[in-house]
Structures are given as structure tokens and as C-alpha cells.
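Got a structure for you, written out below as C-alpha cells; questions coming shortly.
Below is a slice of the complex: some chains, not all, each in place.
Chains: A, B, C and D, in written order; residue numbering restarts at 1 for each.
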Amino acid sequence: MTPAEQRDLLQAVADHRLDVAAADQQLTAAQQPLDFANLDLERPQRTGYPETVFGEGKTAEQISQIIPRLRAQTPVVLCTRVTTAKAQAVQQRLADRQDVRYVAAARCLVAGEIPTPTTTGTIAIVTAGTSDIPVAEEAAVTAQAFGNHISRVYDVGVAGIHRLFAKLDVIRQAKVVIVAAGMDGALASVVGGLVASPVIALPTSIGYGSSYHGLSALLTMLNSCAEGVTVVNIDNGFGAAYAASVMNHL
Amino acid sequence: MTPAEQRDLLQAVADHRLDVAAADQQLTAAQQPLDFANLDLERPQRTGYPETVFGEGKTAEQISQIIPRLRAQTPVVLCTRVTTAKAQAVQQRLADRQDVRYVAAARCLVAGEIPTPTTTGTIAIVTAGTSDIPVAEEAAVTAQAFGNHISRVYDVGVAGIHRLFAKLDVIRQAKVVIVAAGMDGALASVVGGLVASPVIALPTSIGYGSSYHGLSALLTMLNSCAEGVTVVNIDNGFGAAYAASVMNHL
Amino acid sequence: MTPAEQRDLLQAVADHRLDVAAADQQLTAAQQPLDFANLDLERPQRTGYPETVFGEGKTAEQISQIIPRLRAQTPVVLCTRVTTAKAQAVQQRLADRQDVRYVAAARCLVAGEIPTPTTTGTIAIVTAGTSDIPVAEEAAVTAQAFGNHISRVYDVGVAGIHRLFAKLDVIRQAKVVIVAAGMDGALASVVGGLVASPVIALPTSIGYGSSYHGLSALLTMLNSCAEGVTVVNIDNGFGAAYAASVMNHL
Amino acid sequence: MTPAEQRDLLQAVADHRLDVAAADQQLTAAQQPLDFANLDLERPQRTGYPETVFGEGKTAEQISQIIPRLRAQTPVVLCTRVTTAKAQAVQQRLADRQDVRYVAAARCLVAGEIPTPTTTGTIAIVTAGTSDIPVAEEAAVTAQAFGNHISRVYDVGVAGIHRLFAKLDVIRQAKVVIVAAGMDGALASVVGGLVASPVIALPTSIGYGSSYHGLSALLTMLNSCAEGVTVVNIDNGFGAAYAASVMNHL
């Protein structure tokens, strides 16, 4: 229950539009702890960012209970790693809320409004191939939910390096750069050698054979001969964008 | 040869303190390309930072030739991963230079002066144990060479977590935090959950048995459940500080 | 066939309520060895605990034959790693028994009654996240089946460490602590540094990317810088609880 | 400085046996923090056990400074993983202390007196081969330093399993059992199936070829088909004994 909703409820009681017992029940429900989760509602105070919901391994039922609780504390709630089917189930359960939207390209549920950017810097999201786009889109939605401008530079892998140079101006204008790549992961090193901003390398599980679901790209990126490159977990678009947002707001 | 040295040389020629043939030879030598290395002298223009020398796998002879070349372009040259013996050999070869100093705790050679900080933010360098200190000191020297204030918070690992809380104020005042830890690497997650600034996790090869020379800490850090944590290579104090400096100057 | 059931059968024969041929057939069946399993009926004498059924890889038919045999020796039989579908198939086959119950949250079949605790100490079961709960519940059911008090402390991972401190009293009151965590597995080290009781670290396969299905948490826990921590196999809630029960009964 | 030593110092001042300036200097020195370590002096209150010194990666100089600080808080200080050379260097530096002794078989320095056991239970330390003995001895010294009776059962590996059965009575009399084994690590499973007490499996790096420095034994032990077995890190005799001591004092 947001502060505004709470005020509305009290007003309704005062206006006799809602009887006391019903109001009491609603307030109690909103304050009751979830029995399966221990929400970290103090996080904004501590880290400046609200808790985000990692949707994988949670049921639609659980997500449907968590979203309103977090939403009561913050204007936008992000829930990552949600399949289309699970998203629909959540949306049905929360049908009375108008603000829950599914961004299929990023596999994310968003409750509330994407805020207008709270800083002038831009986060560039660069991918080596088209198959890296879902992970990049998870990063894009996350960065926007946290109040950042973003620019997309997709499909500029090193096998055709002129494509990268054609977009270098866009990349250099960004305050922070995320480079998503699978297979050989070489793009992160090349970009790292060309820009002056922090580069967050985001290995993806794209590839086959001895790519080992992103291990090849991960090792490449950890061993980047370009300096200033830091790395996040395989396919962790959310984590890359979170870190980028922290840097972009410095 | 720095611009100042070049001017001095020309003046000496003008003053007949140096004959033309000797001056010619000195200038030629200073401009001659090294046959074993291809120095990246344009890097400051491209990334804002001069090239640093990775000392491992280079001979004292090679380092002694590279340092003056780079030093001619930049007020301070950093050479990492230098053993005491190799440092002495370099210092002997460069005995006529007053500005080459060995920082044993960090295994670094520094040529030139550590600059006064060029930004007001501080980089906190946090370690889990005392054995992580050499890697942390490599980060400290690097950060200082790149114009940053630093603060050291050493030996605050999670086995005695009250030690961390006692230093939390210092850590929270930093604009960027580096967390160096070996063994279980858990400190990065704990710090990541407590601060609002970017956290760079720096796994060290400290540990035994199934720590696998830092693999355990590396995986822990890549899988950190705290958000905003990015990771660099095992024992890569230089890389952590380089990235931290880029962020600190944003 | 339990001793009581055997006595009842003989009494029924004596009372002519059961004819000899039928009684003979029942007794023979109860004593016949299974052709696919070699039950370890002496285990209680040797280790103090009855054999438990590992349900994965066994058919409903096999489980349905094993349960009554073991149940004849012991008041409660535990069968772990049973899917909902397999549980239903077993319950149908054993429809004449009233005592077979499926605990879905723990993926366990329980035949017989959970005993009242046979010791005063408590086993605390702590999880880092909500996704670790199924493994934790397997531990909970097992600990109860072996006669222990338990306390649950769920979703107190280190990304929001104040949640852990809020529950520290409960954890410290336990005689033995099980810490279940996936991803970075850091919670085991933090708890290990805060309590005086034995800590059993239980890595879970929760996570993605380079968590490698629990390998990251497993290595973290084996390398814990907190002392007194021992480790069991990934997702092995049963094993953790078994070991905890042995310690709790010391 | 122990409380008794502090009282003695003050008395000496009162008796004019020590002048104030000297006493002041001694007190100050004893209270001054070490600049390289952050000792966890509250640990006994928190976990019931004093901090132990992990000697690997610490210099003789550092160890020589840490030992007196810890010794001031506790009757016995244990320093593990100390080579003979380093031990001699420490002993020279601390030549005025009578209480520093090197236990070569366990690679441990012990400062102070091994206490008389503070519990009646025994910890059995079992090894598969003679090459596992150094790790087992580290466990033995640790267990004794923490106030436990121990019994040694060495060289009873499963290749000649009758040797194990000949010693089974001794093992069964123990309250806790540590099983140290390298190579196939099979002994832990066999012992685990034969005793009712907690079994701590301690993989050692003994073996060659595909033993991978203890990985083979570690995996064997984590996958033990015997229940109640928990595992510690490869060659971590100290950790095994610490955990065993906690259990033995329950």
C-alpha cells in the first residue's frame, strides 16, 4: 500500500465510504509479512535502489504477492527472468492493477512507470551479434527503470570490425558502456581499448561446442588486455545495468 | 625524451656544451622504435590513461628500454609485477635517472612522481585478510599513480564481521570501493549489500585446497547476490584500480 | 510386518478369523526378499538410524514394495526426491495404508508418524533466498522424522544482512545450524563467524551463469574463512539434516 | 599483555621496580594496533574459540607480532602451516618466551600449554595411508589445543579392509570421527556406514595423475553414499578438528 493509497483508505473511512472492519482488514493484509519471503524494504536507504524481483524459480503466485508490496515503496518494480506464460499468470492475478506491463524482448515484468531519466549521462549497450539481444534488452529495461538514458548499438562484432567503427561516436558519447557478447567475447577488449569510459563486459551464453554456455566469453573478458574492463555473470543483463546505473549516477 | 629534455638538449647544442654529432645520436636513439615492443603512445588521447608496463615476462633489459620512452610522454610510468631482483636490475640500468623507485609491498616500479589527486573522490581498498594485502597494495599504488585519493581498510573478513561494521563509515565515504578477497570471497557480497557506490570485486589467489588459486573467490564474486558488483581477474590489483580510477573521475 | 502386526495375525489365526493358508501366504510375502533391492535392515543397530529411501531413479512400484518392508522395522519411513506424480502413484498402490503422506514442499513421502522430538536441542535451518526453500524443507522433514525440534529462518541472505541480524537470536539458540544457499553461498561464512554451534553448509543449485548448478556455492563453502563449517553435497537437504540430527543427539 | 601481566606491571610500578616511563611504553606497545592485521579478539565471546593464526602467507615477523597479542587473551595460541624454517625464525624472534614450541609432524607452532581436556568425549582421527599423516597430525594438535581427547587410527585404507575392522572398536568409542584420505577417498564412506557418531571427511592431496591434488577424494566424500558424513576443504586438518571439537563439546 503506497502512502497515497493509505491516505485514500483513511479518507474513505472518514467519509464512511468504507467501514472500519474492511479498512482494518485491508491495512492488516498490507502489513502482514509474506511467509516465503523476507523483503528488503530498507534497501533504498542503504544502497539507493529498491529491491528487484528475480523471477526465475518463483511461482506466479509468489510474484503476484511480492509486486504490490514492493510497489508500495517505490514508483517502479522490475521483475526479471519471467517467461511469457508466467507473465500472463501474474497479470491475471493482478488484473485490477493497470500498471503491470510485460516487456517480452527483455523477459521482464514492469509494474509502475519507467521514470524520466534522473541523470544526463547515457549508458551505451553494445552487442556482438543479434543473438545477444535478449540479454541486452534485459539490461536496457533495467537501466531505464533506474532512471538512465540508453543508446543501443547492436550487431557490431569483431568479425566485421568496420561496423563497430561506424558506431564509435555513439559509443564514445556514453558515460558508461555495456558490451554483451558470446562466442569469443572479443568485442569487450576491442571496445575497452577505444573508449575512456568504464566498460562493463557482459558475457552471454550464445555459442556452441566449446563455448560452454558462456564460459569462453567469460574467460576472454576476465582476461581482457584492455584496461578498465570489469565483468559480470553470464547472461546477467540486470546486473550489468545495475552497476552501470550506479556509475552513471556518480 | 620529454619535451623539456629535448629543449635542454637543443639549448646545450646552442651553447656548444654538446656537439652536434652527440646530440644527433641521442635524438635518433630516443626516436628509434623498439624492436620487441610497439608502444601505444596514443593511448592517453584515446582512453585518457598512459600505457602501463606489465613487468611479468619482460626482461630487465626490456623494461629499462620501455620506461624512458613512456616517461617521455607522461609524468609517471607504472610497471607492475616486478620482482625485487628484476627491480634492482632495472634500477642499475637506469642509475642515471633519479626518479625510478621500487614499491616492494606492491611489487611495482614507479618512474616519476605520484601526482597529487586530480579528483576529490576516494577509492576505498578493502581486504578480507592480511594475505590479500600485496594485491591490494598493487591496487593502491595504481590508484595513486592515476591521481586518486585512497583509503585502506584491511583484514575485515566475514569470519569476524564486526570488524567490517567498525569501518563501515570509511567505506561508505568512498566514491568507489575495491574489495579484495581470496578463500570464500564472501566479503564482496556483504560490502555490496551495504554501500551505494560501485563495488569492484578483486578475487585473490589466497587459499588452499579447493580454492584452486582464486577460482573459488572468482566464482563467488561473479555470483554475488548483491547488486552493483563487477569483477576483475584473479590477483589483478592493477586492473581493479584502473577501473576504479575511471569511475572515480566520472 | 511389524511385531504387533505379526502378533495380530497369529491371534487372528488362533481366533479362526483368518485361515491358515491366507496367513501363511501373508507371512511368506512379508519375509520374501525383494529381487531388486538389498535392504539394510541392520542399520539401526549399526548407526542408530533406519534406512531411508532415495526416491530418484526408483519406480513407484519399487517404492511401494520397499516402504512396507522398512515400515515393519521402524515407526516412520522417509522417502526423498519424489515427484508429485510418483507420490500419487505410490499412494494409490498403498491405498490400504492410512499412514503414507506426501509433503510437497519437501518432495518427500512420509510413511508413519513424525515422532515427538527425542532430544531438547533445536536444529536451525537458515536460507539465503526463497529459491533455496525446497532444499531446506527436505532438511526440515528429515530432521523432524529423526526426532528433532527445528526452527526456520528463511530469506536472510547477505545482500541485506540486517535481515540476518534480526534473526540472530533464533539462530544462536539452536544446537546445530544448517545454512542453505546458492549463488555466492556467502551466508554460510557469515553465520559461521557469528555462532558457537556446528554449522553445516548446504549448497543449493540456485543461480545462473557461472554458478554452475551449485559449484560456485560449494566451493565458497569449502573455502569458508569461518571455522567450524562442514559441507554436504549440492541440494542434499537430507544429508545435511541427517548429520545435524546425529550432532543434535550427541 | 594478559590481565595477570598487566597487574604485575602495575605492581612493579607501585613497588618502584619499574619506572613510569618504561611502564608507559610497555603498556602503549601492548595496546597499539598492528598495522597489517586486525585481530578478532572478541571471537571467544562470539564463538567460544580464540582466533588461530594461519601461518601460510605470513612472514615470521608478522607471526612474531601476532602471537604475543593473542597469547595475552588466551592460554594457548595455535599457528598452523608453518615450515621448519619459518618456525625457527619465529622462535628466534620470541626467544625470551619459553612457551613457543614447534610440532614438526603437524607443521604447527604452539604458544602456551596444551590444556587438559575439557570434555570426556574422544575424537578419533583415522587415515587411509601413511602419507595422510601430516594432515592428520595438524588435526590432532588442533583438537588437543582446543581441549579434546584424541585417538589415532592410521593406515587402515580400504585396499586392506581387515585393518579397519581390527580397529573398529576404537573408532566406535569416539564421540566424533575424522577420516583423512587421499586417492580414492573411499574410507570415509566405509567408516560412515559403520559408526553412529558424526563423521568429518577430510580429503588430502595425496595421490597422483587424475587425483588432481585431492579433487578426486573431495568429490568422493561429497558424494558419499553413507549418511551423516560432512566434508571440509582439501588438507584442512585444522578445520576438521575445529568442527570436531565444536561437536565434541556439545
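Brief remarks on what is shown
Throughout what follows, a contact is a pair of C-beta atoms (placed from the backbone, for glycine too) under 8 Å apart; a residue touches a chain by one contact, two chains touch by 3 or more.
Source: prediction; values computed, not measured.
All protein chains share one sequence; of the complete assembly in this entry, 4 are displayed, while the total copy number is 8.
Here is the rule we go by: only the chains that are shown with their structure count from here on.
Chains that count as touching both subunit C and subunit D, per the definition above, are B. Two copies of one sequence, subunit B and subunit C, touch each other mainly through matching residues, since over half of the numbers at the interface are common to both.
Farthest chain from subunit A, judged by C-alpha centroids: D. Work out the mean CA point of subunit B and of subunit C, and you get 52 Å between them.
Centre to centre, using the average C-alpha position, subunit A and subunit B are separated by 33 Å.
The residues of subunit D that reach two or more other chains are 46, 218, 233, listed in rising order. If you sketch which chains touch which, the pattern fits none of the simple shapes: not an open path, not a single ring, not a star, and not all-to-all. By the touch criterion given at the top, residues 130-131, 133, 154-156, 159-160, 162-163, 206, 208-211 of subunit C touch subunit A in their complex. Only residues 46-49, 52, 121, 175, 193-198, 200, 218, 222-223, 227-233, 238-239, 242-243, 246-247, 250 of subunit C touch subunit D when the two sit together in their complex. Put simply, subunit C touches subunit B in their complex at residues 128-129, 157-161, 183-186, 189-190, 192-194, 207, 209-212, 215-217, 219-227.
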